[in-house]
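Structure below; questions to follow.
Missing here: one protein chain of the complex. Every other protein chain is in place.
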Amino acid sequence: MNGKRLLGVVLATTSLALLLTAASTAAPAAKRGGTIVIEFSSDVDYVDPQLSYYGETWKLEAATACKLMNWQDKEGAAGAVATPEVAAGLPLVSKDGKTYTFTIKPGFKFSNGQAVTARSFVDSFNRFANPKMQSTGVQFLDIVKGAQAVIDGKAQRISGVSAKGNKFVVKLTKASPDFLARLTMPFVQAIDTKLAGQIDANGINDYASCGPYYFASRTPGRSITLKRNPNYKGGRTANADTIQVNIGNDVAVEFQNVEKGTSDYASGGIPPTEWKNVVQKYGLNKKDGRVQVRPLLDVRYVAMNHNRPLFKDNPQLAKAVNWAVDRQAFSAQGGYLYGKRTGQILPPGMLGYKPQGIYPLRVTANTTKQAKKLAGGNVRGGKAVLWSANTGVAPLQAQLIQYNLRQIGIDAEIRLMPRAQQFTNAGNPQTATFDMTVERWGADYADPYDFVNILLDGKQITQPQHNNYAYFNVAKFNRQMTQASLLTGPKRGTAYAALDGALMRENPPWAPLVNSNDRIFLSSRVGCITVNEAHGSGPLLNLICLK
Amino acid sequence: MTQYLIRRILWAAVLFVGVTLITYVLFFLLPADPARLAAGKSATAEDVERVAHQLGLDRPIHEQYGLFLKRLVVDHSLGRSYANRRSVNEMIGEAVPVTAALVIGGAILWMLIALPVGVISALRPRSLIDRATMIFILIGISAPVVWIGLLLQYFVGFKWGLTPNAGYCDVFSPPDGATCGGPADWAYHMILPWVTFAVLFAASYARMIRSNVMDTLGEDYVRTARAKGAPESLVIRRHVLRNALLPVVTMLGLDIGVALGGAIFTEAIFNLPGLGRLALNSVLNLDLPTMQGVVVFATLAIIVLNLIVDIVYAYIDPRIRLA
Partner (left out) sequence: MSNLADAKAAANGQAVGFLPGGSIAGVDDAILDDDLVASSVQARGYWEGVWLRLRRDKLAIAGGVFIVLLFIVAFAGAPLASKLLGHGPNEPFLVSGGLDADQLPAGPWTHVGKLTESGDVDQQLFVLGSDSTLARDEFLRLLYGAQVSLEVGVGATLLSLLLGSILGAIAGFHRGIADTIISRSIELTMAFPYLLFVITLAATLGTRLNKVTFGFLGQGVVTLILVFGLLGWFYSARVMRSVALSLREKEFVEAARMVGASNWRIIRSHIFPHLVGPLIVLATLNVAAFILAEAGLSFLGLGIQLPTASWGNLLADAPQYYTSRPLLMVWPGIALLFTTLAFNLLGDGLRDAFDPRGSR
């Protein structure tokens, strides 16, 4: 053939080939259908949106809720920015930063057909604050004008929250740069008029949702079922028809089930020693691979109770504890890739994180010597009560801490209890009879306020229920925390980093131990795996599909 | 006879009151604060007082007990769980069929093993079968139930994949979205639990039956029957078995309480949503009303079942019937 026609043919074939390849690697549209089975090792607290405050439930609500601001269903940087979902765009903010006006995008519908309006959010805020609901998340409403009056039972409706046509308006008591992030919490998702009227502190188990899925049924202690929302017209994908959650299996059984393929995701975890095996067998972080590991915005730490004689005005002992604890061994209890050792309050990836090398990340003869030196003369009798959860690796970790403490002359008595009881009693000044408690805090939203102010600001400890388990109340630091919370941009990060360093160096409230990883083990049946820790740990449930 | 019956029933009622009293007192001496737990997580001191008053916890303990008894007898209510606010009656109602399936199925299985094994080895003492039986019996009663359950689950359930490794399937009306249901699934999932549960009892019942049969074989009336020329099979059927097995019936009645204990381990290992697991979880979570509810219910069941056994026994045993 002459040259020109040959070129023509080559071009045509190439473009055809390219077109075909493009078509086959295009977004897999044909992956809908089927049932995904997930294992939880214990029951959730509630599925009620205004009550549930538990990581496992929030994973499910990530698929059922529609919110003013939400995280995108993407990995990495794109997924870490709060973007408007039901809000038509970013809100109009008044000059003093105290009034936010959102325009509600039309088209969102609940699973029962009702439309999502501005009123849906007003109802949500009000139900959240309603004292009869006894929700434990209400501290996040502290900046909303009029919310405290409702929480205290002095008013019926929150004065600062209102709906005008398709506009939703929120008035704050002071400017708060993290307000938009707070709106991503499931507590303030849109709720329909029926749920708005159901005020029950026991929690409602089935209700209409406006996200890609809704809670079709719940058998407490046994199972939860999510089904695709037939009326959902928002932009998020919903691949599986049904998401079935089975509750109660031991981690060894969960592992067996996912390994065999009778279940798809071991949300409760697998035996710690299995992680090394499965990584060797199935590889790590392959595309749609069976083992996925991502860092989490959380911190595991030993809180030292500054209200009790042992640690009250005793920074030397607190520093000694930081020198004595064996972070490596603590991590080893959880198995391969449990997490990263840390000596800071803020986790990596959080604005303001800066590793400052204040405390050792591994124990040697020298570090033990240093620990003993700091502790010497400061143990005040040497008796302590150490609280810990009673399931999983927690008892082992508690014994490890007990051993470390013995090296510096503290005889710690371990008290094991159910996790919920542990943080409930620790957070209540009347029942906090511990000297140390092994705790874990996961970010509610990605801002250092959620770690530093919520957990360490002294004004918290007067509340009947709070998260300042260290009962830390130092005026100088309280001031610095408040100042830092008013800053924006890079200045905010620098201020919080300095605060983190100063706290740990001068007067540590905790011994931070490890920043956990989200370790995900999946069956061979599933694909379309995307992980966005801002939504919650695990694979995004609306995207996961059967291969 | 009637007198006997009336006395037994009255005594059962007294037993019940005694048991509930002891249970109530013990549980409310717990170091946990029931009012605080019931008041919810963000309770203030005033909230706790208010709830305490509502629950009647600020009244003297004998009044509290009276209220509890009244609520139990009149409203038939065992209260609400602290863990998930559900009615304890409801939770127990859901759990009983599961435990009943485990215990009854297990009992049938263990009798199916123990009867032939016990009888045959008694009829052929010191034979190979007898020796093998004795070994089986000894291991069966000496090995920890938990160990057996775990081994079975790992090998049979997982490694060899012969049966499901855990979980329960409802026979009728499985909950919405359940991954299995119906009689076939149900039985398949119950195989390992039944075997785990039955091993221990099979061994001890085999031993009991064996010794009963051997005893009966030595009795005078058996010798007489043989002397009269009755065929061996008739002797065994009519005289030996009937008399040897009567005590077994009594034991079955006594063992109901024990069976519930074995069920706790089996349900924990295989994740069966029965009374045992309900009790265990409520203990681990310090969920007082549920703990108490399960104990009261189980005790009531034992008292009633024992009463029935006694009545049946009274009918069979002429000494009582004709008294």
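Chains here go by letter, A and B, matching the order in which they are written, and residues are numbered from 1 within each.
As a working rule, contacts are C-beta pairs under 8 Å (C-beta built on N, C-alpha and C of every residue); 3 or more make two chains touch, one makes a residue touch a chain.
Since we're looking at a predicted model, the values are computed, not measured.
Which of A:104, A:141, A:226 or A:252 touches the hidden chain is settled by the complete complex: it is A:252. Among B:2, B:142 or B:233, only B:142 touches the chain that is left out of the view.
Only one of the listed residues, B:66, B:93 or B:125, touches the absent chain: B:125. Checked against the hidden chain, the listed residues A:116, A:226 or A:363 yield one contact partner: A:363.
In the full complex, subunit B makes contact with the omitted chain through residues 8, 11, 15, 18-19, 26-27, 29-31, 125, 138-139, 141-147, 150-151, 154, 200-201, 203-205, 207-208, 211-212, 214-215, 218, 247, 250-251, 253-255, 257-262, 264-265, 268, 279-280, 283-284, 286, 291, 294-295, 298-299, 302-303, 306, 309-310, 313-314, 317, 319-320.
Seen across the whole complex, the unshown chain contacts subunit A at 251-252, 271-274, 276-277, 326, 328-329, 332-333, 335-336, 363-366, 368, 390, 393, 395-396, 398-400, 402-403, 413-414, 416.
By our rule, only the chains that are shown with their structure count from here on.
Rounded to whole angstrom units, the spacing between the C-alpha centres of subunit A and subunit B is 42. Of all residues in subunit B, those touching subunit A in their complex are 33, 36, 40-45, 47, 84-86, 91, 153, 157-158, 161, 164-167, 175-179, 269, 271, 273, 277, 281, 284-286. Subunit A makes touch with subunit B in their complex at residues 35, 37, 43, 134-136, 138, 201-203, 216-217, 219-223, 225, 227, 242, 244, 246, 248-250, 253, 256-257, 260, 262, 390, 417-418, 420-421, 424, 428, 430-431, 464-465.
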